[in-house]
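Have a look at this one before I ask anything.
In this view, the complex is presented without one of its protein chains, the others remaining in place.
Chain lettering (A, B and C) follows the sequence in which the chains are written, and residue indices restart at 1 in each chain.
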Amino acid sequence: MSKVTLEEFNRVTREQLPIIEVLGFLPERLDESQCVVRAVYQEDFLRPGGSVSGPIMMALADYAMWGAIMHRAERVQMALTSNLNINFLVRPEPGDIVAVARVIKLGKRLAFGTVELFGNQQNDLVAHVNCTYSLPPPDNT
Amino acid sequence: MSKVTLEEFNRVTREQLPIIEVLGFLPERLDESQCVVRAVYQEDFLRPGGSVSGPIMMALADYAMWGAIMHRAERVQMALTSNLNINFLVRPEPGDIVAVARVIKLGKRLAFGTVELFGNQQNDLVAHVNCTYSLPPPDNT
Amino acid sequence: MSKVTLEEFNRVTREQLPIIEVLGFLPERLDESQCVVRAVYQEDFLRPGGSVSGPIMMALADYAMWGAIMHRAERVQMALTSNLNINFLVRPEPGDIVAVARVIKLGKRLAFGTVELFGNQQNDLVAHVNCTYSLPPPDNT
Partner (left out) sequence: MSKVTLEEFNRVTREQLPIIEVLGFLPERLDESQCVVRAVYQEDFLRPGGSVSGPIMMALADYAMWGAIMHRAERVQMALTSNLNINFLVRPEPGDIVAVARVIKLGKRLAFGTVELFGNQQNDLVAHVNCTYSLPPPDNT
């Protein structure tokens, strides 16, 4: 099978991952080295203190890594997060958040990668994520 | 200051954490030992394969722990997640997810706790979460 | 195959895991619900400030979980840690550290569990660990 393109990633998302539409996340780039997704700012994303809330950042990171793995591992929509570890470094000011996900190791059963989250307004690293995805057997993609 | 009650937790959520309203999470219990929050099932929560998506579970866990800490540490709305580690154990069937958050250690600067997520239909542990919150200085609550 | 007993756990350790002998860890209990291992205090374990160092605690947790999984999953010496997440809660005073490891979920390919580490002198929870082990295929134990 061929690799998932940005266009297909968008289509699969629309058809099968409605929460991402609710949140309005926007895939911007998908290639061999990375998957870049933008969380376009909404007031609903704010938490007390006026920064973007953690759940938005976690959802964005998980989604971006899913795209990166679907590209690298070829259409494995059934890839499932088994572990996600996030460190919140800076409170992001109101504004877009951009996730850059990279697959570090692609094994037969597990894929491991990191995601960096940047606050749009200051181009700062606001959070760092490690995650592991469990891959389905080859005949189950 | 007195401890946050279930009613106040609901009010703060409505006023200051709009994403939780979008997701329709429902706090059910808040006492010294735990904070219980229910994610009432929506079709929008599903992911490919027909199970509840990871971002919903992460948002629920983070929110439940925030409630647990606000109760124990007295109104610290400014408590900020610094680290969250989630292990997904079983794919949750369509249905409610219930989070049970417990504060394990409440220090001066950091609070640490665990959250168990249960699938409603089978009463199974579907995910296990550890998280650390950074607490603001006492005059900044 | 039958389950690993405390005696066999000790034997496998002596024969195949020399670092544990160097550190002098002592398995105390191994049954369906838990694996308990004691780190008998040595001056070499101390770090600046006079508390027991992190690497000792991480080694103890990993080893105790390995025992718990070998008991539950039947002699899988080839179980390999894939992820370990430790939160250090209290600096342990000089003295023994006791690890209590529990398997939370035993799947076909992955086992997930938690380890609590207690400081002996005060019976306090000093660290909390989550870990995931990758299990070998059945014909490879």
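A few remarks follow.
In this text, a residue touches a chain if its C-beta (ideal position, glycine included) is under 8 Å from a C-beta of that chain, and two chains touch if they have at least 3 such contacts.
Just so you know, these numbers come straight off a predicted model, no measurement behind them.
Summary of contacts with the chain left out: across C:4, C:36, C:59 or C:73, the touching residue is C:59. The residue from A:53, A:85 or A:120 that touches the chain not shown here is A:85.
Annotation for subunit A: contacts to the undisplayed chain at residues 83, 85, 87, 89-90, 104-105, 107, 112, 114, 125, 128, 130, 132.
Considering the complete assembly, subunit B touches the hidden chain via residues 82-83, 85, 109-110, 132, 134. Listed by residue number, the positions of subunit C touching the unshown chain are 12, 16-19, 22, 43-49, 53-56, 58-59, 62-63, 77-78, 80-88, 91.
The rule is simple: only the chains that are shown with their structure count from here on.
Averaged C-alpha coordinates give centres for subunit B and subunit C that are 29 Å from one another. With centres taken as mean Cα positions, subunit C sits 33 Å from subunit A.
Centroid to centroid, with C-alpha atoms defining each point, subunit A and subunit B lie 21 Å apart. Within subunit B, residues 83, 85, 87 each touch two or more of the remaining chains.
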